[in-house]
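Note that one protein chain of the assembly has been removed; the remaining protein chains are unaltered in position.
Up next is chain A:
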Amino acid sequence: MGCSSSLPDRSSGRSTGLNNADNSEGPDAKNLRVKLVLLGDSGVGKSCIVLRFVRGQFDPTSKVTVGASFLSQTIALQDSTTVKFEIWDTAGQERYAALAPLYYRGAGVAVIVYDITSPESFTKAQYWVKELQKHGSPGIVMALVGNKADLLEKREVAVQDGVDYAEKNGMFFIETSAKTADNINQLFEEIAKRLPRPSPS
């Protein structure tokens, strides 16, 4: 279907969380694979962030054939490790909120997105943080993302509010703009750096 950038990946290991060298044929310390789940209100820009990250594009209406809800992208870090992100989109409509645990179960990373012009979306983000603290996999890496940072004149959530909340909850925080591509790659690079590495055996 030409949308997913995921290729046959015969050599990869187990399904959940951070996949590392727990079997001899699987990814090793140099090649990590991680399930990343996206959470946040509809409209905050989750799809655009992923599109920007995976394809370097912003406009969700642009005529690209890109997979809608599951995408994967590999990045190389400076220490020559690679991280393959398998990005799981979740339906943001309220009626599906109860289904979220099915998606974040076994995720190694949760990216929780809000829109800096919408205090409600910030409240919703906090709801997700609490829920993940209670029910997410232990050791899950969480990132709080304030998106649409380009809409400065419409800002309703102060940077400091995001910083403070993230700090209190031991999460990584960043403001991004999927529109200008600001901080999009940084977001994923910072997450990659924070992933637990398999201890060399």
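Throughout what follows, a residue touches a chain if its C-beta (ideal position, glycine included) is under 8 Å from a C-beta of that chain, and two chains touch if they have at least 3 such contacts; residues count from 1.
We adopt the following convention: contacts and distances are computed from a predicted model.
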item: Protein name (UniProt record) of the chain left out of view, among "ARABIDOPSIS THALIANA VACUOLAR PROTEIN SORTING 9A", "NEDD8-activating enzyme E1 regulatory subunit", "serine C-palmitoyltransferase" or "Protein MAEA homolog"; value: "ARABIDOPSIS THALIANA VACUOLAR PROTEIN SORTING 9A"
item: Options A:G92, A:G108, A:G136 or A:G162, residue touching the unrepresented chain; value: A:G92
item: From A:S47, A:T117 or A:N183, residue that would touch the chain that is not displayed; value: A:S47
item: Interface with the undisplayed chain - residues on chain A; value: 1, 3-4, 6-15, 19, 23, 26, 42, 46-47, 50-51, 60-61, 63, 65-70, 72, 86, 88-93, 95-96, 98-99, 102-103
